[in-house]
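In this view, the complex is presented without one of its protein chains, the others remaining in place.
Moving on to chain A:
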Amino acid sequence: MFLTLLSHQWRSELRSSVFQKSIALNIILGLFIVYFGGIFLFLGFYLDDILAKIYPGQNVVTIFNGMLLVYFLIDLFFRFLMQELPVLAIQPYLHLPISKNKLVHYVLVKSVPSFFNLLPLLFFVPFMVTSVIPAFGSGMAIVWLLTLVVVTLLNNFLLLYFKRQMSNKPLYTLAFGITIVSLMLLDYLDVLQLQVISQAIFGAILVQPWLVIVPVLLLAGAYLLNFYFLKAHTYPEELRVHKAKEATGGDIAFLNRFGELGKLIELELKLIWRHKRTKSIIIMSAIFLFYGFIFYGKGNYMDGFGILIFVGIILSGMPMFNYGQFLPGWQSGHFDGLLTQRISPYQFLSAKYWMMVPVMVLAFILTLPYGFFGYKILLINAAALLYNVGVNVFIVFFFSVYNTQKLDLSKSASFNWQGVGASKFVMMLPLMVLPILIYLPFGLLDVPYAGIAAIGGLGLLGIIFQKQLLTFSANRFTAHKYKLAAGYRQS
């Protein structure tokens, strides 16, 4: 029975629309996994050399043990941000003659083979082979590895429990978070030396291997905690993390002044505000405002122009790239309804245009302080803003007619590949590379500022011919609308 359930799970992953529809995406995902896996493996094999160089004369294993506790705390933090709760998968089984215990075990065991639990192994195992086995023998090393695996799983189950409490007992979750943060803070303030504690804990395992029983017991405790909680709450409406919420937010009176255009913008703003996935795009875009710090102020980047143009395009354009790459898929759920309403394609697209332009201008204004790194940055960013508003928006519109995948807005955005297709990657390239190509001939002729002017001028041209470009985009939209609507109807 248990295996049948697991095989269903496997099939649901395999048959999910993401895997079925896009080979290109799978290849890219695969490359990502190979890349990160490779980094971890490499680190695992060479960590002993690296540590020996940084801390000469000290025992590599001791140093490694000292870092483990901090590592596990960071691991918890990332899990909190990104790990999903496996919940609703049991809904189709609840009415069938399968015992509750089995279903709950299934939900819990299902969480074990995840990215978060498997990736560290790539790192622990090579380190064990290169450093722990030679020093302590293979028997001890295996116990040591077992401890690490057990603690990883302990993290897994602790997080599942506390994240699940978020909906009905948020104080639990808060207390949990505060404990972890204060531990790290105490370490930072040198009140508590996590490194020493960590060395003591994991070092003890290597001396007294029977101590492995402690983490194993803890793991069992965490598992049972989850088990009894879930068993008492096998009702989907209690397990669901986000419940039916009360409607929030009223009309935006200011937008009424703009007639139907204002209505459409208001509609789209509500869409963004009332869905998880769109809200996380706002957060992502806000984070990207700090992107400049990576490059600005560093001599080798500041002397050239190419990188700075790229950064400028990203700074003011990122909100639009993030949101625009899925257009009009955000509205896939009610696309048929929009098509049968009195909304012309021109209105539809210009509402999107006038929603994105103020956002880009705002991003530009917020990034003005980067001007302290040099007036050159201001100049480049202004040109990039013009280019984004005048050219890139229309490139986004041009590619948007290929977004025929329905978007599921109820899921969150981290690790959410639903609705991501090859066209997204193809689209991002011209958005960022074209302006650099425009600059290139000027750069080679050694008249860089003329190149910046060319980028800005092109954007200005786009703004002047905005009506024509919108009409062109609207015609393209009309020609492709059947394909879009058909795509969105398939769930």
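Keep this in mind: a contact is a pair of C-beta atoms (placed from the backbone, for glycine too) under 8 Å apart; a residue touches a chain by one contact, two chains touch by 3 or more; residues count from 1.
The working rule: contacts and distances are computed from a predicted model.
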item	value
Omitted chain (choose from "Pyruvate dehydrogenase E1 component alpha subunit", "Anti-sigma regulatory factor", "Allophanate hydrolase subunit 1" or "ABC transporter ATP-binding protein") - UniProt protein name	"ABC transporter ATP-binding protein"
Among A:149, A:166 or A:271, the residue in touch with the chain that has been omitted	A:271
Listed residues A:58, A:344 or A:475, member touching the removed chain	A:344
Which of A:49, A:260 or A:303 contacts the chain that the document leaves out	A:260
Chain not shown: contacting residue from A:49, A:303 or A:336	A:336
Interface with the unshown chain - residue positions in chain A	244-247, 251, 260, 263, 267, 270-271, 274-275, 333-344, 409, 482, 485-486, 488-489
